[in-house]
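With one protein chain held back, the other chains of the complex are shown just where they sit.
The letters A and B name the chains in turn, as written, and every chain counts its residues from 1.
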Amino acid sequence: MGIHCAEPDAQRLRSLGVFEGAQVGVVDIRSGMVLDVRGSRLALGWDVVGAITVRLARP
Amino acid sequence: MTSGGAERATRESERATRSLRVALVGNPNSGKSTLFNVLTGMKQRVANFPGVTVEHAEGAYVYEDARITVLDLPGSYSVSAQSPDEAVALDVILGRKPGVLPADVIVVVVDAANLERNLFFASQILELGLPTVIALNRMDKADAEDTRIDVPELIHGLGVVVIPVTATRARGIDRLRHAISSATSLPLPDPRAALGDDSDVERRYAWIDSVVERSVVRRQRDRRSVTDRVDAVLLHSVWGLCVFIVVLLVVFQSMFTIARPLADGIQWLVTQAGAFTVNVLPAGDLRSLLTGGVLGGVGSVLVFLPQIALLFFFIGLLEDSGYMARAAFVMDRYMRPLGLQGRSFIPLVSGYACAVPAIMATRTIQQREERFATIMVVPLISCSARLPVYTLLIAAFVPAVTVGGIFGLQSLTMLGMYALGTVAAFVSAAIFRRTLLRSDTRALIIELPRYSMPSFRVLAASVWQRIRIFLRLAGTVIFAISLLLWALARYPQPDAPANVTHEQQLSQSALGHIGHAIEPIVRPLGYDWKLGVSMVASFAAREVFVSTMGTIYSAGDDVHAPGLAERLRAERSAKSGALVYTPLIAVGLMTFYVFALMCTSTIAITVRETGGGLRGGAWAALQFVYMFVLAYAAAFVVYRGGLLLGLGGGA
Partner (left out) sequence: MTVTVQRWVAIALVAGAAAYLAFRAWRNWRNARKQKADGCGPGCGCH
């Protein structure tokens, strides 16, 4: 995955385990985004979602 | 040096060798505060709200003759702190906070059911090279999910003592206490194993992965399917909102139904105490003071204890079950147009209980402008102190009929008052964010903790704490104010008391004179001098409104009559014989209480949280003035508008 957003937000995401190249699961993308990050659920508001790209991992 | 001084010095140094300061740190939602309560036997010096430790709380216990002081610090995801609450934690650990001694031992609370993310912060703490113990909390959850953690292997990987505990069931606490007491004599964690700063997260997570791989076996990979299925509904932008509204409705309805019999019981006790006093004492000043001042004043406030306890119980339930974070996520999209993010929603909901912890909870908001805007509007949310006022007026003036078969008109009126305050808070926030407090709105990034059955023990402890606070308030401030008001309402006494009615006596008392001076201010709102006096007195604390009315209406009586509500309903003007209080006046008065900031604690906390000193004072003054203007204008519009619509005004 890749992240392109303001540095304070990116910093916060990193410490929560969301960083470039991390493997995450996408649980919900109906409103905002809910990610499975190493077994914990992280909810992201609309505006961060645009900054994050998730690529399908090789199985 | 005198021998006494030398002796004292020896004693102090002796005590110093037998005392230890312990700091509890860890991720938010790792169960720190629960562990803190279990360790210290729930005897905190500083009150904390469930889920919101924003200031350090201090408690202590004795272990093998040593006094162990425990600091409960705000939850943190990383040592590169960003929000004010996270900064507090780091400052305390590093001994940078003035007035707080640095900790001798650090206990990192790690959620066993969420190991990797928790170990991120734990590994950063280990690099400080201080004596550290890891408390592996929520072992019951990990067991339930078939996650097997090889503790010796984990100890090997991390290089410090790891103690498995389950704080909610008080398991493993003795072993943890032992580990804390012996931590200073063990080798320190090796700071040479440092993994770089926060930007080098990949390396850190790679290291964590290698540790976890060696020590943890997970049977069930897809372990959160139930939570995810529930969230499929609760996180939906429309359904989630509907569920939230239904939850609130149920909470309010049950607050009425469950609290009613308990409140009636307390009322019965107060009435009995009054009858007893009258039987034991002959007529005189002391008897009047006891029935009018103490029972009439304090007793009329005590009746609301069950409702306040229930309110705190329900808010604790919402927070501890993990629902609050979902509500914040759902509300994020609705709050964004107002210039606030979903995170602001949590302090606002806490505001239903009390504005003081709610304002402290705004520290989890990173951006100053967003945080200040939230602080400014939190007191508009109807807190538990308004409950006695609403309940008294609703019980007196709103008929107890059922609407639509389920909800009572009384609880709907109550809900309306809460809704009014909530809408006003949102609108005011939008105005603040567009004028004084403009900035970009930061993105919402929030962890959704798994749903869990709240621990009854923990909930009961927090409700009990609130009950104690309320009883202390009733026993000190409200008690003292009631006595003073009783004296003001009884003196000076007319020369020939026998020829004077209670009404005339009251009108000529000191309180009556004060009231008549205030009357021109409250007259446009339709209130008489008695309401005016009660309103002014309640600027000390809102509950004082009820106790003052109670004192006024029983000060001249020798027998304490039951039920203040009935008396208000029956009150007639001496001149015209018309009813003094009408439903319209009651609604107007409730509207005033929805908006007005009548709480010295809230003012003090706003001063402190907006920077203290003159700057904080200016914010608090602005908050007080805008809310007062709003309250007066709203009460005026309700009363005058109601009169124009022909709803009846009273005397």
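Odds and ends about this structure:
Here is the rule we go by: a residue touches a chain if its C-beta (ideal position, glycine included) is under 8 Å from a C-beta of that chain, and two chains touch if they have at least 3 such contacts.
Remember, it's a predicted structure, so these values are computed and weren't measured experimentally.
Note that the absent chain touches B when the full complex is taken as a whole.
Shown as candidates are B:Ala66, B:Ala170, B:Leu473 or B:Ile518; the residue that touches the absent chain is B:Leu473. Only one residue from B:Val216, B:Ala461 or B:Ala540 touches the chain missing from this view: B:Ala540. Among B:Val92, B:Val211, B:Ala259 or B:Ala355, only B:Ala355 touches the chain left out of the display.
Although one chain is not displayed, its contacts with subunit B can still be listed: residues 45-47, 281-289, 354-357, 360, 383-385, 469, 473, 476-477, 479-481, 483-484, 486-487, 540-542, 599-602, 604-605, 607-608, 612-613.
Keep in mind that, in the parts below, only the chains that are shown with their structure count from here on.
In whole angstrom, the spacing between the mean C-alpha positions of subunit A and subunit B is 33. Of all residues in subunit A, only 5, 8-9, 11-17, 19, 21-22, 27-28, 30-32, 34, 36-48 touch subunit B in the complex they form. By the touch criterion stated above, subunit B contacts subunit A in their complex at residues 77-78, 80, 82, 113-117, 120-121, 198-199, 201-202, 205, 223-224, 227-228, 231-232, 235-237, 325-326, 329-330, 332-333, 336, 341-342, 366, 441-450.
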